[in-house]
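Quick one: this structure, given as structure tokens, is what I'll be asking you about.
The full complex has more chains than appear here; those shown keep their coordinates.
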């Protein structure tokens, strides 16, 4: 119980709820779009750089490489069963986009979990940032490949397939590229580099995360409201309860999968929780951006709302402490 | 002053680069692009509030004084609009030569 309460008492999480309340009471509060985008670039830069420096300070052995491999495998595996489960009740495009969404990860959920561990005084390893960065692309590729394979032939003709574009969208996507690049630079420059950028990368991190989550709360609550107002257009006839159910069931199921993997890999308490959170979270920045280009037939009102407006707050509020309790109990 | 067509296209931001690439290939004489516009249409509201740029549109204006080119542009744009939504309007104007 106390883990839930202490999680609730952290400023970043409370600012997320402040954002939600702003939408509920119809306040006109909003973070200017370009400032919010800059905050998200800052977070990726800071996470990547810190992870890279941590990598430079740790020694990368076989265990680490195996964990990275398992992480990549899970990000490619999750989309497969998600796709086949959903294909029966949703369009092929929507099923593929949701599959990619949940195979990929949410950097902010990861960061919140890492902050939660810091508050609880539990150690975790820097190479998990590398795991996060590596888990974005495979899910995107799998989602697109599954769609191309199972879409009816006339659609496939209308949308010519380009491997070059696929790789570029999955590997050089702005978020993936920035986090990988910052990690590399952190790794090259090591602690000497960190000493130069520490006040920005470490000092401001939690404060700026508060402002970012305030924005996320606003955006998530708006999506949730739009979603409930089953209205005109493509939204019509979406099986809303299926979507809400899936957005809650998928992270829980994936968390158990992540827990199993962590147990087999023999990870420490902190590392196990972070791996679980990676598998359980769904993307709402990198994947939607890729899907708009590769699968414009899929409805962002479905996949984006599920990951941003339901799974994300669920993981933040209940998921992280629950997964932690489970980890403690089982490992 | 020379008569010309004003082509106005609203399309979602992630498609902007594809569109300008199409225009270049079609040989359009130029374009002006207003980024980060909001909107609503058949596919619901687009609030321009997401980090991926996924929920914003852009507004593209093309002045073209060659009817054959106008047709080429419209034919190139049509499938893009079918796949990912948006609108395209064509109107008459006079182009000030300088």
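To keep things simple, chains are lettered A and B as they appear, and every chain counts its residues starting from 1.
Just so we're on the same page, contacts are C-beta pairs under 8 Å (C-beta built on N, C-alpha and C of every residue); 3 or more make two chains touch, one makes a residue touch a chain.
Please read these numbers as outputs of a predicted model, since none were measured by experiment.
Composition of the entire complex, written as a formula in the shown labels, equals A x3, B x3.
Please note the rule applied: only the chains that are shown with their structure count from here on.
For the pair chain A and chain B, the distance between C-alpha centroids works out to 33 Å. Across the complex, chain B is touched by residues 30, 33, 36-37, 40, 158-159, 218-219, 222, 226, 231-235, 284-286, 288-289, 292-293, 296-297, 299-301, 304 of chain A. Those residues of chain B that touch chain A in the complex are listed here as 12, 14-15, 18, 36, 41-45, 47-56, 79, 82-84.
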